[in-house]
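All remarks here apply to the structure that follows.
All protein chains but one are shown in place.
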Amino acid sequence: MSKQEKIVTGLGKAELHRILVRGYDLTEDLVGKITFSQMTFLMLVGRMPTAGQTRMIDALLTILVEHGMVSSIVAARLTYHTAPEAIQAAVAAAILGAGSVHLGSSEWSARMLQEALPPGTDGVDLDAIAADVVKRYEERQQRIPGIGHRTHADGDPRTDRLFQIARETDVYGRYCDLLQRIARAAAARRGRRLPVNVTGAIAAVASDLGLPWPLSKAFAIIGRTLGAMAHIGEEIRNPMAANIDAAIKSALVYEANEKEKT
Amino acid sequence: MSKQEKIVTGLGKAELHRILVRGYDLTEDLVGKITFSQMTFLMLVGRMPTAGQTRMIDALLTILVEHGMVSSIVAARLTYHTAPEAIQAAVAAAILGAGSVHLGSSEWSARMLQEALPPGTDGVDLDAIAADVVKRYEERQQRIPGIGHRTHADGDPRTDRLFQIARETDVYGRYCDLLQRIARAAAARRGRRLPVNVTGAIAAVASDLGLPWPLSKAFAIIGRTLGAMAHIGEEIRNPMAANIDAAIKSALVYEANEKEKT
Amino acid sequence: MSKQEKIVTGLGKAELHRILVRGYDLTEDLVGKITFSQMTFLMLVGRMPTAGQTRMIDALLTILVEHGMVSSIVAARLTYHTAPEAIQAAVAAAILGAGSVHLGSSEWSARMLQEALPPGTDGVDLDAIAADVVKRYEERQQRIPGIGHRTHADGDPRTDRLFQIARETDVYGRYCDLLQRIARAAAARRGRRLPVNVTGAIAAVASDLGLPWPLSKAFAIIGRTLGAMAHIGEEIRNPMAANIDAAIKSALVYEANEKEKT
Partner (left out) sequence: MSKQEKIVTGLGKAELHRILVRGYDLTEDLVGKITFSQMTFLMLVGRMPTAGQTRMIDALLTILVEHGMVSSIVAARLTYHTAPEAIQAAVAAAILGAGSVHLGSSEWSARMLQEALPPGTDGVDLDAIAADVVKRYEERQQRIPGIGHRTHADGDPRTDRLFQIARETDVYGRYCDLLQRIARAAAARRGRRLPVNVTGAIAAVASDLGLPWPLSKAFAIIGRTLGAMAHIGEEIRNPMAANIDAAIKSALVYEANEKEKT
């Protein structure tokens, strides 16, 4: 096997008597000494976070854990119901839904931000970039990802909270700034309120933390993994699976003589 | 629809202007104020943890994040390689391996502990229970889950660390105690060292935290979700997918004329 | 790398200008010449099937494709709803539910049959084995997997159909025979009808086809993969996702003041 065919990872290594994670001894340096949010930053960004960055990560990890009986959770509960002996499969069913419509949608907003303002770019005019973004989406007649909200026309309280924490922790940077300028430019252009939504806020904060855009949905996926596990825990303690099944069946109806339809 | 066909959850609820999680207002009370490990305890156990319980949860969540290029991570990287546009699927591929052999094996140890000593049981003789467990597994000629280790015959440093933290945080309780008694009884019976391994330690600590046995693998699944995400991040920044493929292909060989074999 | 570290497969091999599958040239010998059910037998059993075995495989593959809006399908539709750009993830969500309760339950029945009558055993008294199986399950107070049915106390028409085809195709062998003897012995013992159900019939037929017990659920998984794909196709042509969501939400209710409950 030639050298080129080897693959390497700089993340971790299991030796005989110790495990190294990004150069740290797992048992000696990390377990019992750092929080999971510090571990998250260490793994995803590559160095230990500041206290502020840690608080920001905790906010991002907690904000999407639990929103009630949403699609991903119903998928997990149904999977648990028919395969209770393999709860990892039920949790996987939950996170498989982290796509473009829900749960994973911050990816699209982060991509827009990082393509408009590539990491490392210097001396930029954020208002010009914002105007250009708004113009391009208008030409393509596409929704700008990360702004606007069906129910929170006056601003999503979760966005305000994340941006507030971002300012308090010095994480707020040019991606948060750019997204807010985009929102203002779009609102001016269209003559209606188009506030940054929670998806956009997560995307902007993740970008300011230094994450490449596909990783901006890490927080949703990790958080909802916990959420799904908790819903399975609720099923274990207080089985409602039979009810779920009945509830869903009563809502789903077969339409007779559908043979012609495809 | 009759009342019985409705299903309910006590975990969370999305209202028009706020989200409730176990009765707390998500934006007001939780985000920016608690850590992800506190959220984990709140979701899985149902109340806010003490400072000690929080530190214990952080230890459990961090200990299985990263062990190098293990099976679950290779599965995630391969899946990312062929479907890079849907990283949630690659992460799901990683956690699907959290079964009885690796990553999910604490479940079997926790089950043994909680079936031997059901939650809520009082006035018990732990040594008698331990002896009985050892005897039953001997009769069935089965390995006792959670004790013994191929490479760490003198004790797994990760076990020692978790039990040390459990004592420091007052989490150490009768399940940790029972498992150590089982390990000693088995060693005496078989005449060789059979220390508690890290799987067993996680199972015992999770049981002392009040989790039903299937949830003892929550920490492995959440932790490895982060680990898989970080490996995908490494692929994004420094693509090795082609090398992975070549490396694996060079290790896998088709044996000609296998038609007869099944 | 030592020889022992190499792994081999006898199933297939991609060469520069041709692909071999179990020794056959894929393009020359198989594509356009055999059916998918013949391919299924070739892959799972290792040789080409007889005409009868082919018909039996087709029956097993078609019988579980579509049963309406069952759990696995709702999980697929919900996953499609939030991640429409990755339909493989929605299909995966469907088959993740193929566990012990639904869709994968033939595994438990096939295991019982093959453990009671190991493949290759000769000169056996099937009635004695059946009596022994019934006695053991009675002692452990467990349900015998593959017999009994909530709604079809007089016999499941799908079972009758599968056994009829098994007889017509000469697939019916000692595993089908054994399961029917078990059903009769259990009924005699308990004084009520306990007919073989469709899960049991699939398990017995798969065992008579020579499949190891864990593969008995291959037919359910392949069939439901098609079923899930068809439901996603229906969503694509006639989107009902929003309705699904509303229908499910209207059936799922949060119970206030649940903070105390865990």
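Letters A, B and C mark the chains as written, and numbering starts fresh at 1 in each.
As a working rule, contacts are C-beta pairs under 8 Å (C-beta built on N, C-alpha and C of every residue); 3 or more make two chains touch, one makes a residue touch a chain.
As the structure is a computational prediction, the values presented were derived from the model and not from experiment.
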item: Partner chains on view for the chain not depicted; value: A, B, C
item: Selected from A:V31, A:A185 or A:A251 as touching the chain missing from the view; value: A:A251
item: Given C:A92, C:I147, C:A183 or C:L252, the one touching the chain that is not displayed; value: C:A92
item: Chain C residues that touch the omitted chain in the full complex; value: 1, 4-14, 16-19, 21, 26-27, 30-32, 34-37, 39-40, 43-44, 55, 57-59, 61-63, 65-70, 86-89, 91-92, 95-99, 104, 151-152, 157-158, 161-162, 164-165, 211-212, 214-215, 217-218, 221-223, 225-227, 229-234, 236-237, 240, 243-244, 246-247, 250-251
item: Sites on chain A contacted by the missing partner chain, in the whole complex; value: 1, 5-13, 20, 22-23, 45-47, 83, 85-86, 88-89, 92, 96, 251-262
item: On chain B, residues whose C-beta touches the chain left out of the figure; value: 1, 68-69, 71-72, 74-75, 78-79, 81-86, 89-90, 92-93, 96-104, 237-238, 244-245, 247-252, 254, 261-262
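In this section, only the chains that are shown with their structure count from here on.
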item: Other chains in touch with both chain A and chain B; value: C
item: Chain centre separation (chain A, chain B; CA means) in Å; value: 23
item: Interchain centroid distance [CA atoms averaged], chain B/chain C, Å; value: 29
item: Residues of chain C engaged with two or more neighbouring chains; value: 1, 83, 85-86, 89, 92, 96, 251-252, 254, 261-262
